[in-house]
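After the structure tokens below, expect a handful of questions from me.
All protein chains of the complex are present and in place, except for one that has been dropped.
Chain nomenclature is as follows: A, B, C and D, assigned in order of appearance, with residue numbering initiated at 1 for each chain independently.
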Amino acid sequence: MTGTLLYGGAIGLVIIGLYAIVARRHLMRNIFGLAVMESGVNLLLASVGYRPGGHAPILVAGAAPGPLVDPIPQALVLTAIVIGFGVLALALALVVRVRQAYGTLDNRAVARRLRAENGEARS
Amino acid sequence: MSELDFLFAFAAVLIAGVMCCGRDGRAGWAAMAVYGAMLVAVMAAAGKVAGGSIPSALGFSVLGHKIGWRMDGLGWFFSMLTAGAAFFASWYAAGEWGRAQPGMKTQHLLLALNVAAMLLLVNAGDLLSLFIGWELVSWAAFAMMAQKGGPAQPAAMRYMIYALAGAMAVLAGIMIVHAVTGSFAYKDFAAAFGAMSSGMKWLLAGLFAAGFGVKMALMPFHLWQAAAYSETPGASSAFLNAVSARMGLFALILVLVKVMGLSALAGLHVPLIGLSAKGLLMWIAAFTMVIPTFIALMQTDARMLLTWHGIGQGGYMLLGVLVGTGLGTAGGLLHVFNYATYQMALFLAVTAVIHRTGTSDLDRLGGLITRMPWTYVTLLMGIIGLAGLPPMNGFVSKWMIYRSLLDSGSAFLLIFAFVGTLGTILSVYKLIHNIFLGRLRPQHEGVREAPWSMVAPMLALGGIGFVTGWFPGLALNLTDIAQAAMGAPELPHGLGGVATARGSLNMIWVVSILLVAIGFGAIVFYFLGNRRYEVNQLNNYAGGHFLSPQVPYQFSHEFYPGLARVIGPWYRGSIVRAEQGIGTLLDVSGDLWRGIYHLAWTPLYLLAATVIALGWAIMGGM
Amino acid sequence: MTDKPLKSHVRPPQDTMPGGAGQGCPAPDAQTRSIWRRIMDDFADHCRARSLFVLHYCTGCGAIELPPTITSRFDMERVGITPMVTPRQADILLITGYLSLKTLKRVILSYEQMQGPKYVLGFGSCTINGGMYWNSYATMKRLDQYIPTDLFIAGCMPRPEAVQQVLLKLIEDIDAGRANAWQDYYRNYDFYLGNQQRLFGAGWNTPTDVIGEARHYGYYGPGTEGEHTRLLAEGGGSAARLAHAEYPSTALTGRIKS
Amino acid sequence: MRLLADIVLMPLIAFITGLFLVLMYRRVRAKIERRVGPPFFQPVYDIVKLFAKKTQISHGVMHDLSIVLLLGGYITAEIFLPVPGFKGLAEEGDLLTLIYIMMVPMLGLALGVGSCANPNGSIGISRALTAMLAYDVPLAVAIIGATMTYGTTNLVEIVRIQQEGGMATWGIATMPLLAIGGYLAVHGMFGKEPFEIYIAPAEIATGPMVEMSGKYMGALFIMQCFQLYTIGVLYVTLFLGGGENWPLFLIKVAAVVFISVAVTNVYGRYRTDKVVRWMWKWPTGIALLGLALVMAK
Partner (left out) sequence: MSQSLPAIIYPVAIPLMGAFLLPIGARRMAELAGLFGRIVVLLSFSTSLALAVSIWTAGPAVSAMGGFAAPLGIVFYADRLAMLFLLALNVAVFLFWPRGQGAKGGPCTLMLALLAGGSGLILSGDLFNIFVFYEITAVASYGLAASGRTHAGFAAALRFLILGSVGSSLMLIGIALIYARTGTLNLADLSRIAPHALTGPVGLAAFILLLAGLGVKAELVPLNTWVPEVYGAAPARVSALLAGVVSKLAMVVALRFVVQVFPGDGAHTVLLVAGILGVLAGELAAWRAGSLMETFSYSSIAQLGMVALAFSISGAAGIAAGIALALHHAVVKPAFFMLAARWRGPVGGLAGAVKDSPLAVWLFVILSLSIIGIPPFPGFWAKFLFLKAAFAAPSAGVWIAVFVMLAGTVVEAAYLFRAVLVFFADGERGGSTPRFAFAQLAPALGLGAVLLAAMVFIAPLGASISGMADEASNAAAMAARVLDRGE
């Protein structure tokens, strides 16, 4: 039961994050959505290693206390969080630049200005 | 170094020569000399090629496939045509016409490139080299058509799209053959073709017929040829008209007739109607004969009229070859030779008219016979050939095609052929009447005859047409070699023509009697009446009205009003609308796809994809 | 009406000089003819008499007389006379009634466009002396001053029998080789041109090059060129001159025609 | 040597028979109009008078060459047309050659009229060519049907086949529909009344003949004789069993021309497009039906 609860929660977070990116037009909300989504994914990744009744996978004095939790997903989550953090920093820097450049953070307006500058004639 | 290598060497030397010193005046004559040498080399190789084929050193192997070139009878025939056409085109361009042209160096260069590409195509050793040659010919022709700029470019663009679509079909066909037989050689393809399933046979026949049909401007793909060939500058367009469209016929003959074999094609039956693949192709050839001819009837530009006829004549050749009997194939191939001679003469004559008067619009010409008599004579010989009337060679090949159609009992095809000939007679008369006969317009008063450097090649071509018309045996010897290589049954023929059990033709007698009779008519005419007095063209019956130069007294616009009232409504241009339909479909879907990239935020699909994937994942149970 | 044999009971030809009232035309073409030539000419005259194409230029009120003569009532085809549309192919030019000046120009042009032995028949009194329009400003009074006329038919519109009579008379003249009035047009072109220019203005001319034809066929006589044709030469307003200026030559060889 | 005789005699016979046919044509017309009609030698008189014209007007070399081509074309056609007693060159050139040789004079005339620089002539020729296109379609169908049944295009052979079987194997017996369709086309070929649009004296002043005078017109009269003769003999050869002896042959040719002439004089003149529509509807329909029957056998 706990498994489905965990996975359901993680996937719920992902879907909320995605909804924020897709439905909202404000770039900052999109970035927040991105962060929510990454946390959801990390939660999913971590919950994969869950074993009911498992202990922390630390060998105390050479003997394991009982059923251990799978350590590998935790390692993966560590890296994923770091990567998420890095990408988020870059995103915020770019948002500041876009705000200076276009004075607006509405995704649709930014996209239209961007295409105009690229010289894409709207034939 | 076999003759074929000499040929390729000549072509390469020519390209290099024109590339480096194409500018100075003598380049034209030098090019002509080289083409002449090529023609002689090809003729010399006639003996060796009659039996087997001449191998060539040119060849390489890529990704495990050996690609090579060799010349067999069919290749020899078309190489001879190419070299001959190039010889006359360069002879014409070397004279004053060439000096009057703006970019003559590019024209010489493109002509040399075209000849080289055609030699590579017609002497292809296997399917892959055939495709390589085919592409080179397409692109060389594209360059030649687009060189004049202005209206020539959209016409060339349209040609390029058709040609490339055709080439892709051919490439697909070749690769399917490779997938089935594992090699590109003709004999493997021929051997395996019999055993293929009828669906596969239909697919291959369809792909090759469509691909090669595009170049030959067969019926559904014929829209590009008229505009493209008319916009090319004079001598090159004469070359293109005479030979370039026939490359499609060469490939069709090579693949459909020689490799697949007409009997196999006849075996394939269209499920509903009792028509076989061969029958279907013959009917396409029949329609290609008639409809372009009647479109030509309605043209008001001389070059467009001639190019539309070029498409029509292509139908005759294909029909002749597809009949399959010795007589039919010989008729088809002879028609290729005859067509090359008179179509080139016609186009050079029209170019001479353009050179002198500046226009080829039939509504603004007239009465030039008094100013350009020799051009008139060439055009006359050309139209007699094009219409297929006795003294000229056009008649012989048409007679043979009709005779073979009669033997094979396909009466309705013969009716189409006959109606095509009638249409040709009407439209060629309109051509010669609107340009040379009728009233000389005041502005053409000072026009002089075209210079001798232009008139000589024209008359030479007309002469060839007349001589091969009088002694068709000369031309039939050439087609025998091609026929033998094609595997078609041998045709017994004398110098005068063909003697079959059910009706024979001896042109020596026909033309001699015609000349004797004309001599007799001349005697009756010149000696029985009083001496004739030539009058001014203003001394003409006009219902008592006094004619003066300012009064336009010429009937040339819309030359067949009665006929136009009857067949006018039939010109709905349904195929043109179909083509435009495809164009707009392409544009609309292009906008649609491009629109997707302009949506504000597109990863809606991501959302859908993820929801589905996640659902699966959970359902599958972690 | 059976095909009655033609007997030569006609009175001898009068020698008439142009300008004289009512005189006929000069002696027939006088060059000496060899035996063979004479036989050929006789045979030709024989056929010419029996095959006449009529261009009835229906100007006045006489036109209605012609259908009965041509069709079943009097049927001139019995003697080989059939109607013809254009002057080029016609032999006989029928002037059926009065000729206004405007029509006269067209008649002269049509006459010049006719070929070789051509004959003009004047119908009714209007062509003889102006008829009822004798004092009108608009009509020409005597036809033979402007184009050489073979025969006149008196009557203010002669009946078909009269027309038939004159046609048979013409056939006899042709058969005898006397109907040579047409050569007079070439021989005395200046006289006729003078009369025409008196009506239509000094430099008036038709596009036909009559002098050239006269020289070509050997009918160039003293009367062909005179002071009236000189006006022609110095560039009067005639269409032919314009033609020569615009189209110096039509022959293949491009020589300027005189 | 026999061939030399053929070459000289056949055109001569053709010309003489042609004269008779022209005479018959004018006599029949006269009789229909309750007139006496021209004397016996009238066609000869006309031709001699035209040749004897003292002044001959020409519009350039092509105008003369066209007349020469015209006469030459028809003389050649006569030589290739087998008649009883003379084989001529029918062996060397067959029916298809003959059809094309008959087009050479038409093209020659067209070129000559064109060089006369007279729009009446050009309009006439454009109508003549349109009419040719119109009547040649049913004619082609008839000819193809005939060659299909006889199996050969060699005219001498065709005549022989029809001779052997007597009346039963005549073209008109074996393929009646084709014969009728062919006859309607042949009637168009004569270029007489219902399809005389290209002469049309009232509108375009005798069309092509507008500038023809003197010996040019004479040559056209000769052409008319040859035309009547050639077409008549062609039809007789194909459908009426050809000539086994001269009198019967002449009667047949005269019959063919007579029916056409009789029909001619009771009809007005069709407009050009009406000619095309009529020719492509009735004669072509009948001939195609006949062809279908022939193909079915």
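Assume contacts are C-beta pairs under 8 Å (C-beta built on N, C-alpha and C of every residue); 3 or more make two chains touch, one makes a residue touch a chain.
Nothing here was measured: the structure is a model prediction, and the numbers come from that model.
Visitor: Can you pull out the displayed chains that the omitted chain is in contact with?
Guide: Hidden chain, whole complex, touched shown chains: A, B.
Visitor: Determine which one of B:9, B:58, B:157 or B:190 touches the chain that has been left out.
Guide: B:157
Visitor: If I consider the whole complex, including the chain that's not displayed, which of B:57, B:100 or B:168 touches that chain?
Guide: B:168
Visitor: Specify the residue from the set B:25, B:52 or B:149 that touches the hidden chain.
Guide: Answering carefully, the residue with contact to the hidden chain is B:149.
Visitor: Please give every residue of chain B in contact with the chain that is not shown.
Guide: 60-63, 131-132, 135-136, 139, 142, 146, 149, 153, 156-157, 160-161, 164-165, 168-169, 171-172, 175-176, 178-179, 586-587, 589-594, 596-597, 599, 602-603, 605-606, 609-610, 612-614, 616-617, 619-620, 622
Visitor: If you put the missing chain back, which residues of chain A would it touch?
Guide: 14, 17-18, 21, 27, 30-31, 34, 37-38, 41, 44-45, 48, 72-73, 76, 79-80, 83, 86-87, 90-91, 94-95, 97-98, 101-102, 107, 110-111, 113-115, 117-123
The rule we apply is simple: only the chains that are shown with their structure count from here on.
Visitor: Ranked by contacting C-beta pairs, which pair of chains comes out on top?
Guide: Maximum number of inter-chain contact pairs occurs for B-D.
Visitor: Take the average of all CA coordinates in chain B, do the same for chain D, and state the distance between these two points in whole angstrom.
Guide: 36
Visitor: When the C-alpha atoms of chain B and chain C are each averaged to a single point, how far apart are the two points in Å?
Guide: Here chain B and chain C have centroids separated by 58 Å.
Visitor: Express in whole angstrom the distance between the two chain centres, defined as the mean CA positions of chain A and chain D.
Guide: The answer is 96 Å.
Visitor: Of all the residues in chain A, which ones touch at least 2 other chains?
Guide: none
Visitor: On chain D, where are the residues touching two or more other chains?
Guide: 52-57, 59-61, 205, 210-211, 214
Visitor: What part of chain C is in contact with chain B in the complex they form?
Guide: Contacts found on chain C: 86-88, 105-107, 109-110, 113, 116, 206-209, 212-213, 216-217, 239-240, 242-244, 246-247, 249-252, 254, 257.
Visitor: Would you pull the chain D residues touching chain C in the complex into a rising list?
Guide: Residues 26, 30, 33-39, 41-42, 44-46, 48-49, 52-57, 59-61, 201-202, 205-206, 209-214, 217 of chain D touch chain C in their complex.
Visitor: Which positions of chain C touch chain D when the two form their complex?
Guide: Within the complex, chain C touches chain D at residues 1, 3, 43-44, 47-48, 50-52, 71-72, 75, 77-80, 82, 85-86, 88-89, 91, 115-117, 213, 217, 250-252.
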